[in-house]
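A quick write-up on the structure given underneath.
Just one protein chain is left out here, and the rest sit where they should.
Here the chain labels run A, B and C in written order, and each chain numbers its own residues starting at 1.
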Amino acid sequence: MNFALTEDQVLIRDAAESFLADVSTSEAVRAAAGHPYGYDVEVWQRLSAELGWCSIAVPEALGGMGLGAPELVLIQEQAGRHLLCAPFFSTVCLAANLIDACATAAARERLLPAIAGGELRVTVGLGSSAEDWTDVAAAVRAHRTADGWVLDGCIERVPDGVSADRLLVWAQVDGESEPALFVVNLDAPGIEVAALQTWDATRHLSRIALRGVSAVVGADASMRIDDPQRVATGRVRSAALARLYLAAELLGHAQQCLDLTVAYTAERKQFGRPVGGFQAVKHRCAEMMVRIESLRSGVYGASARAASGADGAQGSAELARECAMIKALAAQTAFYCAQEAIQLHGGVGFTWEYDPQLYFKRAQAAHHWLGTPEMLRARVADALLN
Amino acid sequence: MNFALTEDQVLIRDAAESFLADVSTSEAVRAAAGHPYGYDVEVWQRLSAELGWCSIAVPEALGGMGLGAPELVLIQEQAGRHLLCAPFFSTVCLAANLIDACATAAARERLLPAIAGGELRVTVGLGSSAEDWTDVAAAVRAHRTADGWVLDGCIERVPDGVSADRLLVWAQVDGESEPALFVVNLDAPGIEVAALQTWDATRHLSRIALRGVSAVVGADASMRIDDPQRVATGRVRSAALARLYLAAELLGHAQQCLDLTVAYTAERKQFGRPVGGFQAVKHRCAEMMVRIESLRSGVYGASARAASGADGAQGSAELARECAMIKALAAQTAFYCAQEAIQLHGGVGFTWEYDPQLYFKRAQAAHHWLGTPEMLRARVADALLN
Amino acid sequence: MRLDETPEDQAFRAEVAQWMQEHLNGRFAALKHRGGPGDEEADPALRKDWERELAAGGWTCVGWPQSCGGRGLSIERQVIFHEEYARAGGPGRMGHIGEGLIGPALIEFGSPAQKQRFLPRIVDGTEFWAQGYSEPGAGSDLANVQTRCWQEPDGSWRVQGQKIWTSLAHESDWIFVIARSEPGSKGSKGLSFLLLKLDQPGIEIRPIRQLGGGSEFNEVFFDGAVAEADHIVGAPGEGWKVAMGLLQIERGVSTLGQQMHFAYELDLVIQAARRSGRGDDPAIRARIAEAWGGLQVMRYNALRMLSPSEGGGLQLGREALIYKYYWSNWHRDLGKLAMDVLGPDADVISDDPAIRPLQQLFFFSRADTIYAGTNEIQLNIIAERGLGMPREPRPAA
Partner (left out) sequence: MRLDETPEDQAFRAEVAQWMQEHLNGRFAALKHRGGPGDEEADPALRKDWERELAAGGWTCVGWPQSCGGRGLSIERQVIFHEEYARAGGPGRMGHIGEGLIGPALIEFGSPAQKQRFLPRIVDGTEFWAQGYSEPGAGSDLANVQTRCWQEPDGSWRVQGQKIWTSLAHESDWIFVIARSEPGSKGSKGLSFLLLKLDQPGIEIRPIRQLGGGSEFNEVFFDGAVAEADHIVGAPGEGWKVAMGLLQIERGVSTLGQQMHFAYELDLVIQAARRSGRGDDPAIRARIAEAWGGLQVMRYNALRMLSPSEGGGLQLGREALIYKYYWSNWHRDLGKLAMDVLGPDADVISDDPAIRPLQQLFFFSRADTIYAGTNEIQLNIIAERGLGMPREPRPAA
C-alpha cells in the first residue's frame, strides 16, 4: 500500500504535461475543433508513434508497455487539462480497453499491437446510461448468416467516427444473454457516418448507421471478437475503466478551470484590489480546490484499485461501483468548476474568446457520457441497499 | 392585486411581535419546554382569551374575526421567530382549520366558537407524508355500532396531546372511500396518551392509542363530524393550510437564526475585526437573507392565494400544490439558516446555552412534519408532469 | 395582501390579451417568444416594425406619464400588461433601453428641450438606444470610469475612450455615455452624462462573441466622438446622479413580466422531460418541482417589491435587494436543468424549436449572474444595505 507516484509515473505525467502545454494551446484547440477530424493529425502521430502513449496499457507480449490504469489516468488528466483533441480517448481509453478485457486471444493479437504502434484508430459507441455497454448494444442487432454475421442498427454517439479506421460494435444476438462484440472496417459497405455538430467541438461525435453490414468469419477486418469466457466480466470491467478515464479527463478540466481562475483573479483589479484578494472569491477558489483534490484522490485511488485488484466477477463489480461513483463525482466537479470559472471571470467569462467556455461545454457534454451522476448513484445505491 | 399588508394586518403582526418578545424570551422558552404541558398556561390564556388570536380565522358568525390565512401566517411567523410554546398551532392551525374545512355545520357551530373564545384546546395527529390526512387515517379504524362508532388504532405524533381537551381523529371506515373525521374527549375511556421525549422540546408530542373508544351519536363530546359534501375537498384544503402555517413558523425560525447571527458577528471580534466584516461571512448572511425573503414572498403569496382563491376541488388542488412547495422550501430554509447560525457562531454555536440549537432541533423535527421536502416535491412533480 | 383582481383590472387584462392575439400575427407571428436575452439578434428589422405596431396600438411606454406620451398606467396595470405581453409570446423589446432606461432618466433629469427631442421618438418606435456604462477596466466597479470627455469652444462635447457590454449597439441610433469631464477626478465625482448619435465617424462598434455563439454585446470605441452642446443630461460633473437613478430603474419595473417568459421556458423544459424520458428520473422530477416553486416565489417577490410600502411609496427596500440575485440564479439553474433534461441531445447544435431555445437559455443565462451587478456585488449590497453589516474595507486609492 503506497500511494506515491513511482518514478516512471512521474516521468509519464511530466512528459504529457510539457508536450500538451506545447501542442494543445488554446489556439491549437480552437483550430483542431474546426478541423473535419476534430484534431491535428500531426499531433496524433507524435503522441501515438513518437511518445508511445497508445502502448502504455497494452500488454508487453502484444507490443505495449504493460502498464495500466494509473498511468493512463495521469495522461488523461493532462489531456483534460489541455483539452487535447485527438482520438486517444476513443482508441485507447475505450477501444483498446474493451478489446483487452473482452476479446478473444486472436483478436487481441491482431488489434492491440497495431493500436500500440499508433497504426490503428478504433472507436466504439459512447453510451449515456449507467449500464455496461448493454445500452449501446440494445440498438444494434446481429443476425447469423452462412458465412458469418450481418449487423443492423444505429449507434448514436461515436467519438472520432469520421476519422477512425475500425469500429467496435456491441450487438444483440437472438438467444444469447450477453451482447456480442464485433469489429468492422469503417469503410465497409452499409456503414453510414453522419458527423454531429456539437456545442462541445473538442470531441467530435458521429451517428453511425449500420445497414446489413457483413462481418464474415475469417475476413480480414470485420469479425465477431468477443471471448465467451471473458465477456461477461470484461464488459463490466472495461466500462468501469472507461468511466475512470473519463473521470480523469474531467479532473483535468476542473483543475484547469481553477488554475485559470486563480491566475485571472490575481491580475484583475476591482475597487483598487486584485479580485482574488476578496475573501468570498478566495473561499470559492478554496472550495474548488477541495473538490478537485478529493476527486484526484478518488481517481488515483480507483486507478490503484484497478491495478491491484482481482479482476474476477467480484473484483469487477467492486471496481464498477467505485468507478461509477468517481465518474458521477467528476462530472459534477468539472461542471461546478467551469461554472465558477465563468462566474469569477466576470464579463469576459461568458465570451468566446476566453477559455472557460471550452471547459464548460465539455463538462456539460460529458455529464451524460457513460451515465449521468443520477443514474450512476442509483446504481451504487442499488448495490449498497439491496 | 395588492401585496401590501393592510393596516389591520400590520397591527396584528406588530402586536404579536411585541407580545412574544415579552413573554417568549429564551429563558421563558426553556422553562416552558420543561413543563409537562410544554407551555406556560398563563401565556396561553393571555393570547387566546385576551389577545383573541384563536378567533382570527374563525368566521364572524361563529364568534370569530372572520379573517384568514394572511393574518394567521403573520402570527405564525412571529410565533416561529420567538419559538412560542403554546397549543396555538395544534388548536388553531391544525384543528380549527380542519373543522372549518371538513366538519358539518352542527360540529362547526359547537366547536369553533369555543375555540375562538380560548375555552377549548383541540388537537389532531401530525402526519409525516405528502398526503392529506389519509396517512394519519390509515392507522385508525372506525367500526359502526348500534348507537354510533368505536375507534381503534394509534396516532403516532399528536402535538399537545397531554394538555388538549379534545382530539380529532381521522379514521378509515370499511366501504367508505374518504376517511371519516371524529372528535373525541381526551379523557374518554380507552384513550391512552404517552408523552414522547423529543430533542425538540419546544413542541411536545404524544403517541395516543385508541382502544375501543366510543363515539356515540348525539353524545356531548365524542362524535363523527365530517360533512360528506365537504370532506373530500376540505381535507385537501386544510392540509394545504396546515403546511402553510407550518411554513410560516419555519420562516420565523429562519429569520431569527439570521438575526442572531448578524447580531453575534457584529459583536464578536477575530483577528482584530468584527467577524461580520469578513466578506465570506457577509455573503453567507446575504445568502440567508435571499432565501428568507424569498420564502417570505412565497408564504405571503400562498396565504393571499388561500384568501383570494376559489375553494372548489380545482382551487384546493392548486393551493395544495403551492403549499406543498412552500413547506418544502420552508423546511430547507429553516434548517439551512439554523446550520449557518451554529457555524457562524463558532464554538458557542454548538452549546446548549446559546439559542441557535433550539431552532436547529425544531427545524430538524419539522423537516418530517406533514411531509419531507422530497415527498412534497414528488407530489408537485406528479402534478406538473403527469 | 390580495391576489384577486378588480373587474376593471380583469377587463384590462383581457384587452391586452386580445390586442396581442390580433396583432402578433401574420408576418409578426415569426417573432413569438423570440428576441429575449440570448436571442436579441433575432430579426431586428422585423422587431423594429413590431415596435411601431405596438406604438400604433398605444402599447409602448405604458408606464410613462401621459404628459410624456405614455399611458400613465398604475404599477398593477403595468404588471398586467407585461404579463399578458409575455404570455402571448411578445418578442424581446428592441425599444427597452429607450423605454425602460433613458426615457425615464430624461423624464426625471432631462431639460424640456431634451424631452421634446427624444421622448416622442422613443414612444413611436423610430429611434432606438444603446447604453454606455461599463468599461473593460471597471467591471463591477462602475464608478471607475476612464472614458474622458471635454467641451469644445463651440459648446459641443467630445468623447474619448471605450465602453463595453453594450447590447445591440449596431442596431441602435443613439447611445448614452457616462464619461469623466473633470480630469484627475476619482470615482463617482467629475462625471458627465452625454447623449451621442451612434452613426458618426468618431464611433466604432465591435461585436463581442459570446460563449453561445451570439454577439448581442459590443465594445464601442470613442475617438473624439461628438455630442451636441445641449445633449448633456444634468449638470457637467454630476452625471453619476443621473446614472444611479437610471440603475435604480433598471432594477425595478423594467424586468417585469419576465416571469411569464420564464414560465414559457419552464414549460418547454417540462415538455422536453416528457419527450426525452428523463421526466421519469426522480432527481429530475424534484428539480422540475423546485424550479416551478422558484417561479411562484419569483412572482411573489416581484409583487412584494412593487407593492406600496406600509409608509406609502414603492417598497423598493429589502425585497428589491434580493430580486436580481434570485431571478438570475434561478434562471441559470433552469438552463442547466434544461440541458440535463434534454439528455445527450443537448450537446447537438439544433434548430428544433423545442431544443434551440433551451440551449440558448443554458448559454445566455451564464451572463445573467454577471451583468447588471454580479452575484458577488449583489451579495455585498444585500449584506451591507439589507443587513447593515460592515462595508468592505477599501484600500486608500
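Throughout what follows, a residue touches a chain if its C-beta (ideal position, glycine included) is under 8 Å from a C-beta of that chain, and two chains touch if they have at least 3 such contacts.
All figures in this text were calculated on a predicted structure; none of them were measured in a lab.
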item	value
Which displayed chains the hidden chain touches across the whole complex	A, B, C
Identified contact with the non-displayed chain, of A:298, A:346 or A:371	A:298
Where the unshown chain meets subunit C, residue by residue	282-283, 286, 393, 395
Positions on subunit B where the hidden chain makes contact	128, 156-157, 196-200, 205, 268, 270-273, 278, 280-281, 335, 339, 342-343, 346-347, 349-353, 357, 360-361, 364-365, 367-369, 372, 374-375
Contact set of subunit A toward the excluded chain (per top definition)	1-6, 9-10, 70, 258, 262, 265-266, 273-274, 276-277, 279, 281-283, 285-287, 289-290, 293-298, 300-301, 303-305, 307-309, 322, 325-326, 328-329, 374, 377-378, 380-381, 384-385
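Throughout what follows, only the chains that are shown with their structure count from here on.
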item	value
Chain whose average C-alpha position is farthest from subunit B's own	A
Set of subunit B residues in contact with two or more other chains	279, 282-283
Multi-partner residues of subunit C (each touching 2 or more other chains)	376, 379, 392
